[in-house]
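Before we start, here is the structure in question, set down as structure tokens.
Missing here is one protein chain; the remaining ones are kept as they sit in the complex.
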Amino acid sequence: MKDLFAVIMLSGIYGLLSASFFVAMDAVDVAFTEASVGAGISTLLMLAAITMTGRSEHPVRHKPVLALAVVIVTGSLLIYGTLDMPYFGSAEAPVHQHVAPRYINDSMQEVGVPNIVTSVLASYRGFDTFGEVVVIFTAGMGVLALLSVVRHPKGVAGDIEEIDSLNKSMHEEHLILRIVAKMLIPFILLFALYVQFHGDYGPGGGFQAGVIFAAAIILYTMLFGMSTARRVINQSLIQLFAAIGVLVYGSVGVISLLEGKHFLDYSALSADPVAGQHLGILLIELGVGITVASVMVIIFFNFAGRKDDQQNKENNES
Amino acid sequence: MILGLYNYWIVVVLMMVGFYIVIAHGNLIKKIVGLTIFQTSVFIFYISMAKVDGGTAPILAEGIKQYSNPLPHVLILTAIVVGIATTALGLALTVRIKEAYGSIEEEEIQEKDNLDC
Partner (left out) sequence: MDSLLNISSALFLLIGSFLCISGGVGILRFPDFYTRMHAAGVTDTLATAMILIGLMLQNPDGLVILKLMMILLMTLIISPTASHALASAAVHNNLMPELDKKEDNEKVTSSNP
């Protein structure tokens, strides 16, 4: 396949198919995340990248026989390795024996939250989630370091004139899309808030909510232009928010330390341990949601801003 | 015995497809897509291991006796988000490589590097 556009679309379809597979495997939280992240954001970022790197692939000049041989050998070794594994869906598999029954049985008394995945993610394995938030933050900073463009301020009056003329010229072309988007974006944001705070009772939680929130902002940016979006969403404010999310997560842990218990032990947050767990989970999911939303917006703005900058340079030279 | 293990074999096939794409194609964007396919196949591996016959989603509700294992779900949730973080960074690097070398084909980049040294 030479056309990278088709390749990226197919990988988006692959992500969506795997999300439906996850639903069939009873992994509803994972399916939600994979559908929003894998089929949504990932496809979007790849499309943004190929607008800058070129749409088709140069033809390969030699036949990759060695690669095929390596792949076949590795594949057969792996299949040989799986002959010992437990059957699909068996309840006596070792993975279901030691820690998982304790999580399933004791989660209601110790944490008091119906969604076991959220209680494990936020309370029993809170350290891993902290590391994950820091990884997302680092990725955002990395993209910022690689792709950010220095804005040359042209003065307030010149900027606004240029934005208004751009808006008028684009208005006719995208009229229906703009009107529908204006109707829908508040509902998308509301849905993101719903997913964020109902992560305790159904599938959802911080990551999915952050991604949906960022998707609403990206929709606005795509339809109304980068310059309008920059006026609505201040770049430095979003960077501040990304840091604030990580800070909220860390400070919940530090408060537990200051109360005399372990780092990220939520029972230190309130007199009743279960209420402390609820409060702790609420706060850290909020931190996660804020960071994920801001980092996704930062990454998209940098990809789109780089493209704008390249086009401006070409227009100035020619 | 063979029929009971088919989910692992599907995962191995997908993994090998992703692996082949990464090592056999020269275009950087295709490599990143292959990496995404590889990652998703690993997720399918873990999630298929978590499934218990006759279980439901691990959300506590009245009248349900058997739940699927929630622990791999948590691990994969983290893994999906980390995967997209690395994909975003990889794409940003690809864009910068294109600006610096003028192409994203592996062979042409290596030729330019050899010429410079």
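So that you can tell them apart, the chains are marked A and B in the order they are listed, and the count of residues begins at 1 in each.
By definition in this document, a contact is a pair of C-beta atoms (placed from the backbone, for glycine too) under 8 Å apart; a residue touches a chain by one contact, two chains touch by 3 or more.
Computed from a predicted structure; not experimentally measured.
Enquirer: Could you tell me which displayed chains border the chain that was left out of the figure?
Expert: A
Enquirer: Which one touches the absent chain: A:A24, A:L177, A:L193 or A:L240?
Expert: A:L177
Enquirer: Could you list which residues of subunit A touch the chain missing from the display?
Expert: These residues of subunit A touch the chain that is not shown: 173-174, 176-177, 180, 183-184, 187.
Just so we're on the same page, only the chains that are shown with their structure count from here on.
Enquirer: Which integer distance in Å separates the CA centroid of subunit A from that of subunit B?
Expert: The computed centroid separation for subunit A versus subunit B comes out at 15 Å.
Enquirer: What residues on subunit B touch subunit A, complex-wise?
Expert: Where subunit B meets subunit A, its residues are 4-9, 12-13, 15-16, 19-20, 23-30, 32-33, 36-37, 40, 43-44, 47-53, 55-61, 66-78, 80-82, 84-89, 91-96, 98, 103-105, 107-108.
Enquirer: Residue numbers of subunit A touching subunit B in their complex, please.
Expert: Listed in rising order, the residues are 4, 7-8, 11, 14-15, 18, 21-22, 25-30, 33-34, 37-38, 41-42, 45-46, 48-50, 52-54, 57-58, 60-61, 64, 67-68, 70-72, 74-75, 78-79, 82-83, 85, 87-91, 93, 95-96, 99-100, 103-104, 107-108, 114-117, 120-121, 125, 128-129, 132, 135-136, 138-139, 142-143, 146-147, 201-203, 207, 292, 299, 302-303, 306.
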